[in-house]
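Omission of a single protein chain aside, the complex is shown with its protein chains in their original locations.
And now, subunit A:
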């Protein structure tokens, strides 16, 4: 790891003799803006359709037409509460809206309506597995300090050549949840893992599409470095992180940049930086240098938002019941992982992969249900090692793979009943992908994929293989038992990967013993 290298280099610097043994620590905190999946905007009746023609999803309120007033979207509040509950937050009985003022062309009111003084919810926690390539999986918990509702801004489009700015207000007023996490992370990988888990949770709740490429989920990272025992260092904020992969890269880059900076005797300045995904570096953003005073003020057009916290209460027209909403929370990803490990005896890695890919999980559960005798290991191996790898190789999102759970079940059934072998099962994947409605047994027949288990045929292949591989046979007979696999491979080749390997092994062992 790069940061590790720098720590070592620093520790050996004579200048820092006193601090020589003190390690450098990186501290990362995330702020996530998640667009709430909703048919209409947070305070207006306008639709929210992504990709609608410019300036067509704009209510009078969204364009700040004088005299218009905000009307809070109940559905958005419910989504916010569900998300808060799923993240273990305390939902506040009374929350309030505030105006945050700044001039920007895509902010028609001159202020954003947000929740500064009393947010919808506070004090949650997110616990998630951290996967770093080549390292053991570990769990991390990060505090969720605040979850607040707020409006999104519009979009400015700058035409540098014509020196013109154009504004699209379709996004203005879209509902956002801002989630402010505590500075509890240390690395880019941890940050990326947090966001991955958050996305899984939000998707389960259906409160956010989490499509980062559409801007439905946006991540800002606050990053600082300090020496062990010292107070936290001056932080920078990295914005415009557009993908999960970028989160890890941008944060790792920024940590290294800061460590190199202080190693050279430099000072980190409090600034906003932007992640350039092409050049893979963070760049200081010029227009954010001036310290803003947002002149917060209570939003006078929205009464305080009250919710009913009484256990067992029901929602009414005027009051949302938190207890009633808590009953609508589905099984959360971590619970699923635990269930997979306990009930199906899957290992942690497998459980994590299945939960990360909701489609695979769906396939797994549907297949194991209809084929209860099938060892789960066979199913997960096939889904992960074969199906998922196939999709990855084609850069195909598993969600876009057309193969149905039923087809997969038929393949595995054929595999389990020795009708086909694993090789054939693998060959069926592309065939099914291009022809998703095809009948599996038909495909097996048409493509001549049936496994050969007939003893005589197999013995013939075995004899041929033995004849072809005299040296290997010799080695085997001298006691090198592993050499048998080479002969097995030869049989596979001779039979066009169709021979039943179990039978082949038995046959070979018998033939070679008899010799």
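In this section, contacts are C-beta pairs under 8 Å (C-beta built on N, C-alpha and C of every residue); 3 or more make two chains touch, one makes a residue touch a chain; residues count from 1.
Heads up, the rule we're going with is that contacts and distances are computed from a predicted model.
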| item | value |
| --- | --- |
| Protein that the absent chain corresponds to, by UniProt name, given "BHLH domain-containing protein", "Exoribonuclease phosphorolytic domain-containing protein", "Ribosomal RNA-processing protein 43" or "Glutamyl-tRNA(Gln) amidotransferase subunit A, mitochondrial" | "Glutamyl-tRNA(Gln) amidotransferase subunit A, mitochondrial" |
| Options A:57, A:167 or A:379, residue touching the unrepresented chain | A:167 |
| Hidden-chain contact residue, picked from the options A:49, A:303, A:375 or A:430 | A:303 |
| Listed residues A:53, A:67, A:134 or A:372, member touching the removed chain | A:67 |
| Residue among A:39, A:105 or A:232 touching the omitted chain | A:105 |
| Where the missing chain touches subunit A, by residue | 60, 63-72, 99, 101, 103, 105, 108-111, 165, 167, 293, 295-297, 300-303, 318 |
